[in-house]
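Okay, so here's the structure we're looking at.
Removed from the display is one protein chain of the complex; every other protein chain stays in position.
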Amino acid sequence: MLVFVIRRSLQSVVVLVAMSVIVFVGVYAIGNPIDILINPQADQIDRERAIAALGLDRPLWEQYLTFLRGAVTGDLGRSFVHSTSALGLIVEKMPATLELAFSAMLIAIVLGIPLGLWAGLKPDALSGRTIMAGSILGFSLPTFWVGLMLIMVFSVMLGWLPSNGRGTTVDLFGVPLSLLTVDGLAHLALPAPNLALFNVALLIRLTRSGAREALLQDYVKFARAKGLSNRRVIGVHVLRNILIPVVTVIGLQFGALIAFAIVTESVFAWPGMGKLLIDSINLLDRPVIVAYLLVIVTLFIAINLAVDILYSALDPRVRLSEGGG
Amino acid sequence: MSATPPAAPPMRDAQSPFARLAGDFFANPVAAFGLGLLAAIVLLAIFAPLVSPQDPYDLAQIDVIDGRLPPGSRSSTGSRFWLGTDDQGRDMLSAIFYGLRISLAVGAASTVLALAIGLAAGLAAAYAGGRFESFVMRIVDIQLSFPAILIALILIAVLGQGTGKVIAALVTIQWAYYARTVRAAALVEKRREYVEAARCLALPPARIVFRHLLPNGLPPLIVVATVQVAAAIALEATLSFLGLGLPITEPSLGLLIANGYQYLLSGKYWISFFPGVALLATIVAINLVADQLRDVLNPRLQR
Partner (left out) sequence: MTPPLLTVEGLRTHFFTRAGVVKAVDDVSFTLARGEVMGLVGESGSGKSITGYSIMGLVDPPGRVVAGSIRLDGRELTTLDPESMRKLRGNRVAMIFQDPMMTLNPVLRIDRQMTEAILAHDDVGERVALGRARDALERVGIPSPDERLKAWPHQFSGGMRQRVAIAIALLNEPDLIIADEPTTALDVTIQGQILHEVQKLARETGTALVWITHDLSVVAGLADRVCVMYAGRIVEQGTTAQVLDTPAHPYTQGLLDSVPSRNARGARLKQIPGMTPSLIGLAPGCAFRERCARADADCAETPAMSVDGNDPGRGVRCHHPIVPWTQPPR
C-alpha cells in the first residue's frame, strides 16, 4: 500500500512538472512575454529595466529554472490590478470556491445516489422513468441559464433568497465560511443547487447503470439464495459494488465542480476564485490568470492522487495486486 | 449464464441495415419526438431570414421606442412582438431564430473540424502503434482529465477573443474525445486476423485504415459526435454569457441571454428566458437523439 502511494505521488510530481513546462511555454515563450508580464502602461525605460530584471535576455532553460524557482517559493508574480501577490489573491478567494463546491457535491450525493438506486431497481416503473427523464434534463440544462432562472423565481418574483454575494461569514480557524450563519446559508441556497445540478444527473445515471449491472450478477442471486432480506442484498451486496465507481467519479467530479464554479460564481457574484479568473481575463490581469492556472492544475493532480488512493482502499482486488505488501 | 431464458432472437426480414436502424430508432416515441424537434430547430435556423417577423439586425427595422416590451405587445407600427423585445426594441422571436443560426453553426463547424482531427489522430495512433500511439494517447488522457470549461477559458485567455478563436477552443476540447473513441474501436479491429493478413499482403495502409479500421469505429463515433455537438453548443453559450465567447456582432443564444441578465432583476424576464428555452430545447433534442442512437448502435444492448 505504501509503495503504491509513493509511486503514485512520484507520478503526480512528474505530471505537475510537465504541466509547469506547458504553462511556462504557453505564457512566457509563445507571444511576447513582456506584454504578459509588464504593465502595458509602463514607459520605455521601465520596460528595459524589467526585461533585464526578469532575465528575458537569458537562454530559455535558464528562464524556466527562474520561473520554477519562483513557483516553488510561491512567487507567481504580482497582480497589475490589485498590486498584490497573484498567488495571495487566489488563496484568499479559495475558501469561498471550496465551500460552494463542497456544498454542491453534498447535494449531488444526497440526491443523486438514492434516486439513481431507485431508478436502477425499478427501471420500468413510472417513478424510475421519471427520474431518468429528469436526469436527461439535468444534463441538458445550461448551468448559467438555470442560475438566472433561479434568481428570477426565488429572488425577483418570490423575494425569498438573496441573489448575490456570500452573506455574513464566520471565521473558522481563520477561514471565513458562509455555512455557519443563517444569512450565509441563505446566500448559498441558490448557487449550491445550481452548481450541483449537473452532478445530480451524473450520479443518478452512474448509480442506476451500476445497480442494473450488479443486479444481473450471480453474486446477487447467490445472496438472495442465502435467504438475505432484500434490504441487505441491496444495501450491502449491490451498494458496495456500485460505490467503487461512484466514489471515483465523485472524487474526479470535485475538480470539475471547482472549474464549473467559474460559471455559477459569475451568475451569483460569489466572490471565489472563478469570479476572480473571469474578472482577471476581462482586465487582462495575466499574472493572476497564470497563478489560477497553476493552482488549479496542482489541485487537480492532488485530487486525482487522492482518488487513486481511495480507489485502491475500496477495491480489494486493486489493493492486493498493486499493494506489494 | 445458464439462467437466461433460451430466447433466440426473432429472425428479422431481409432489410437493409439502415432501414433496420431507422426502425429501431423510431420504436422509442421519445426519441422520435427528439428527432422531430431537432429537425424543426435546424430548419428554423436555416430559414431564419424567411420565417422571422423582422431582421433584428437591420437598424431600419427596429426602434428604441419599442424597447423592453413584454411578450404579446404591439409595436409603434402595429405589428406584434410575441416574445417581447430587448432593450434595443428588437423582436425577441426574430433574435432567437437568428441566434439559433449562429449557435448551431458554431457547434456544427467545431464538431466537424474536431471530428476530422480526432479521426486522423486516433486512426494514425491505432495504426502506427508504438511511441507515437502512447504520445498521442497521453495527451488525450491529460487533456480529458481537465474540465472542458477550464481548457476553453485558458485558450481564450491566451489566444484572445473572436469567433475563430472560440471555434478553435471548441475544436481543441473535442478532438480528444474522438481520438480516444476511434482508437479504441480501431484497436479491436486491428487485432483481427484479416487485418494482419492484409498487412502481410502489403496492402497500402490507407486501404487497411479506410476499409477495415474506420467502418468499425463509426457507430461509437456517431454517438460521441452527437453528444459533443450539444456540449459544444452549451459551452459556446456559456462562454458568450461570460463575455468571453462570440463578439456582439455574432449574437448567439448565449449572448442574448447575457443581454437580458441586467433586466432580469427588474422583472423583465423575457429577454433572458426565451433564448434560454430555445437553447434548452436544442440541447434536449440532441441528447434525446444521442441517447437512442447509443442504444440502437450498441450491439450489446440489442435484444
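Letters are used for the chains, namely A and B, taken in the order the chains are written, and counting of residues starts over at 1 for each.
The definition used in the following text is that a contact is a pair of C-beta atoms (placed from the backbone, for glycine too) under 8 Å apart; a residue touches a chain by one contact, two chains touch by 3 or more.
These figures come from a predicted structure and were not determined experimentally.
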Contacting the left-out chain in the complete assembly, out of A:Leu137, A:Ala223 or A:Leu283: A:Ala223
Which of A:Asn241, A:Ser280 or A:Ser312 contacts the chain that the document leaves out: A:Asn241
Where the unshown chain meets chain A, residue by residue: 217-219, 221-229, 232, 236-237, 240-241, 244, 314-317, 320
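By our rule, only the chains that are shown with their structure count from here on.
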Between chain B and chain A, distance of the C-alpha-averaged centres to the nearest whole Å: 24
Contacting residues of chain B [partner chain A, same complex]: 1, 3, 142, 145-147, 149-150, 153-154, 156-158, 230, 234, 237-238, 241-244, 257, 260-261, 264-267, 269, 272-273, 276, 279-280, 283-284, 287-288, 291
In the complex with chain B, residue positions of chain A that touch it: 15, 26-27, 30-31, 136-137, 139-145, 148-149, 151-152, 155-157, 163, 218, 221, 252, 255-256, 259-260, 262-263, 266, 277-278, 281-282, 286, 289, 293, 296, 300, 304
